[in-house]
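I have a structure here, written as structure tokens, and I will follow up with some questions on it.
Of the protein chains in this complex, one is absent; all others appear in place.
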Amino acid sequence: MKNVAVLTSGGDSPGMNAAIRAVVRTGLYYNLNIFGVKKGYEGLLSNDIKKMNASSVGDIIHKGGTFLKTSRSEEFMTENGRKKAVENLKTRNIEGLVVIGGDGSFRGAQTLSREGIATIGIPGTIDNDLAYTDFTIGFDTAVNTVLEAVTKIRDTSTSHEKTTIIEVMGRYCGDLALYAGICGGAESIIVPEDPLHIDEIAGRINKGKERGKLHHIIMLAEGAGDAKSLQKDLIDKTGESARISVLGFIQRGGDPTAGDRLLASRMGVKAVEELLKFNSSKVIGVRNNQLFSEDIDQALGKKKALDTSIYSMAEILSL
Amino acid sequence: MKNVAVLTSGGDSPGMNAAIRAVVRTGLYYNLNIFGVKKGYEGLLSNDIKKMNASSVGDIIHKGGTFLKTSRSEEFMTENGRKKAVENLKTRNIEGLVVIGGDGSFRGAQTLSREGIATIGIPGTIDNDLAYTDFTIGFDTAVNTVLEAVTKIRDTSTSHEKTTIIEVMGRYCGDLALYAGICGGAESIIVPEDPLHIDEIAGRINKGKERGKLHHIIMLAEGAGDAKSLQKDLIDKTGESARISVLGFIQRGGDPTAGDRLLASRMGVKAVEELLKFNSSKVIGVRNNQLFSEDIDQALGKKKALDTSIYSMAEILSL
Amino acid sequence: MKNVAVLTSGGDSPGMNAAIRAVVRTGLYYNLNIFGVKKGYEGLLSNDIKKMNASSVGDIIHKGGTFLKTSRSEEFMTENGRKKAVENLKTRNIEGLVVIGGDGSFRGAQTLSREGIATIGIPGTIDNDLAYTDFTIGFDTAVNTVLEAVTKIRDTSTSHEKTTIIEVMGRYCGDLALYAGICGGAESIIVPEDPLHIDEIAGRINKGKERGKLHHIIMLAEGAGDAKSLQKDLIDKTGESARISVLGFIQRGGDPTAGDRLLASRMGVKAVEELLKFNSSKVIGVRNNQLFSEDIDQALGKKKALDTSIYSMAEILSL
Partner (left out) sequence: MKNVAVLTSGGDSPGMNAAIRAVVRTGLYYNLNIFGVKKGYEGLLSNDIKKMNASSVGDIIHKGGTFLKTSRSEEFMTENGRKKAVENLKTRNIEGLVVIGGDGSFRGAQTLSREGIATIGIPGTIDNDLAYTDFTIGFDTAVNTVLEAVTKIRDTSTSHEKTTIIEVMGRYCGDLALYAGICGGAESIIVPEDPLHIDEIAGRINKGKERGKLHHIIMLAEGAGDAKSLQKDLIDKTGESARISVLGFIQRGGDPTAGDRLLASRMGVKAVEELLKFNSSKVIGVRNNQLFSEDIDQALGKKKALDTSIYSMAEILSL
């Protein structure tokens, strides 16, 4: 293994830059040539590939987004597309590729590894929707970003004594709502993994009001229901209109937290070490704070489940 | 003047606490008795009025929202309601009242002054929609809050090379969109005071793309059009779908900035000084960084216009 | 177990409020009476103990510091002092006590448990200097606070192309310097656990300059050396004067991060569950992201060592 490339693909997440930096510097440390690919798989097709040195990744560890840019490439999904990608890599004698992204990106990596390119995946997505790993790069930042928003919303909802529905990202996985809900002191948390119990929520609001509670925060994952219909149902059952706040794309940005920078750095180092051991078609994960690597197939076959110990804690703490 | 009350009314804004603190401490400094009224005019009706001392306003200057709470009271709009309010004030020999809020709150103050209560208004609203004053308390914080969101959105929109529509508050007044747009480096700013020119915006996006611009930010005031129809029109004219981010209630919260804390402090001091001069039915404003007071009638009669020197600067800087 | 008290002791740390909240709400969930003790062990002596309900801990999960206050009590160190403390607890039939603090606070808890009070310790300190647990409450926030400072310092040190020495807390344990150094992209990290190699650091600075590096950050734990003498030595060896920035008490404050709120919540729940099992003289810890409890004696007997896998990573990444 002499020549290794790195790319980011799919939705961006804070900490991707720290991961790229770790891949580049670890590669250089082990005397590899490291190449950066622009715009994900698209850059493999358009041959937008540049050799990197230690300075290429200077002053980026603290920046959100990905300086290599990212995209979702449709052409790469075709056989012709993948052929072109492999050719462009082989012309430069690039034997190894680190792919930072989510499950779609990992499937792309898997295909390339069948064509003789050693590929290692690093999980980068704010959704934390990959079953094989406890955490993905960007999740800790996203939770903290939601918490900052909750603190701001508390100011105004307390002043007005209002109920607020905060809708956060998470189409299939409720982790962002769950963690931000518990850490933000939400009274109710609604995740896609557990059906919405409108009577229970209305009951909590009504009970809280009796106790003199000044406001009530409902943390809703986007995949778990529609904020507007929830608002409508709550008017019927509590007599009051809740405010809605859809946090949107701010959840994807921001300077990465310490947690994400560290996880990204550790995973970047490990990814290169895997390539040096001639491993391929593997993804890096973290379980109980220990890094590991696993076959992509196996990893993608797992089904993400809600952490019930955390979920049941919400019940106790939102008293 | 021996007994003075203070309340916050209508929508809350960051810096209201600093204004209350200044009213309380200035009153005490001049040996007045100061009373805090809870939940705006509602507290006048329900007699939720408490005597305050220096410690009552300790550790609040830096906090968003209003610790006196606020509301929009319908009962106060009735003659009976106002009668009750005046009675509750007179029972306590409260002769002066400082009202922190927007134009609706000022109209309430005006009515009370006709009943013999000396009233002074302090402008507190993030919208900056009061024509008689350059700035209102909360506006500087709201602009900075929007800028923080823009910085986060930039991370992800640059990584994806996307156009983003950011919708901010401002039903009739585009100041928040204008200031946040200029300071956030938005390429296009759309305000209620100036009709939307879709072709011009699409032209800018297309020109930017030719120049290799990585992303394009459109700052849209909520009163100036609908983000979704703008998005639809832009697909027709640029061939690409812009992302939408509606910032919502986070714009109302957050620790007040230095600018808002200072303005609130200065206005709170001035309001009490006006009462000590036996003035009534006046509002405090700031023009060219100088405080002044003005009759409520006169102040509310003015029509807010866009600052054209700032607006035309946007044209130059968004090149 | 029917009556349980909670206190915070020693240096405060962000997340202590979240831990108190979890103790109170978990206690109430299991139908216990929960008492809050003010100012640490001092409040046990002065009998400053109040019964708490769910609202007592409302709106505090996101706030730094500890609303129960904290102190270092000298009187409690005496036998008479401890006797008085036990009396005050027994008068109220308080059988269990949760102590949130560092090693000194744990020793106090241990003494009380010998007097028949069941005690459980929760590790709260920004220093992360307790060997028996991977992390303490407040550490994640402190690392992130240092990172924010590093980002600000980068702006000015890059503009001036200067070397900066950033001194952070950590008298005996270099974890804060180590984690903030790695995550802040520091070129050199100096911890008490490893002697300072001035020639190595000067060498890195000189090498960096040749490579065109615009600035160089040295992260120094306060226990590892003196910033001023380091500055002096560097002038001799690099010909240039580094700037010094001593971060000080800001490292102790700030809204707790998601990580600290979650850890604090989990530990608070577990502490109460330990008391319900009639356990005493135990501390709660986290190892590989799993909570556990351990005898205080045993826990305090361990010697904290630097995480060598993290420390050696710094070498690779600061290339």
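Here the chain labels run A, B and C in written order, and each chain numbers its own residues starting at 1.
As a convention for this text, a contact is a pair of C-beta atoms (placed from the backbone, for glycine too) under 8 Å apart; a residue touches a chain by one contact, two chains touch by 3 or more.
Every value quoted in this text rests on a predicted model; they were computed, and no experiment measured them.
Engineer: In the intact complex, which of the presented chains make contact with the chain not displayed?
Structural biologist: B, C
Engineer: Determine which one of B:R25, B:K39 or B:R243 touches the chain that has been left out.
Structural biologist: B:R25
Engineer: Please identify which residue in C:G36, C:G64 or C:G223 touches the non-displayed chain.
Structural biologist: Hidden-chain contact among the options goes to C:G64.
Engineer: Consider the whole complex, including the chain that is not shown, and state which of B:L68, B:L89, B:V143 or B:I189 touches that chain.
Structural biologist: With B:L68, B:L89, B:V143 or B:I189 as choices, the missing chain is touched by B:V143.
Engineer: Quick one: which of B:V4, B:L32 or B:I61 touches the chain that's been left out?
Structural biologist: The single option touching the absent chain is B:I61.
Engineer: Hey, which chain B residues sit against the chain that's not shown?
Structural biologist: Residues in contact with the chain left out: 18, 21-22, 25-26, 28-29, 54-55, 58-59, 61-62, 134, 140, 143-144, 147, 150-151, 154, 158, 179-180, 182-185, 211-214, 255, 257-259, 261-262, 265-266, 269, 288-290, 310, 313, 316-317, 319.
Engineer: Counting contacts across the full complex, list the positions on chain C that touch the omitted chain.
Structural biologist: Contact residues on chain C toward the absent chain are 8, 12, 14, 16, 39, 63-66, 69-71, 145, 149, 151-161, 164, 214, 243-250, 252-254.
Here is the rule we go by: only the chains that are shown with their structure count from here on.
Engineer: Is it true that over half of the residue numbers where chain A touches chain C are used by both copies, so same, or is it different?
Structural biologist: The interface is built from the same residue numbers on each side, given that over half of them are used by both copies.
Engineer: For chain A versus chain B, what separation do you get between their C-alpha means, in angstrom?
Structural biologist: The answer is 35 Å.
Engineer: Taking the mean of the CA coordinates per chain, how far is chain A from chain C in Å?
Structural biologist: Averaging C-alpha atoms per chain gives centres 28 Å apart.
Engineer: Going by the contact rule already set, what residues in chain C reach two or more other chains?
Structural biologist: Within chain C, no residue contacts more than one other chain.
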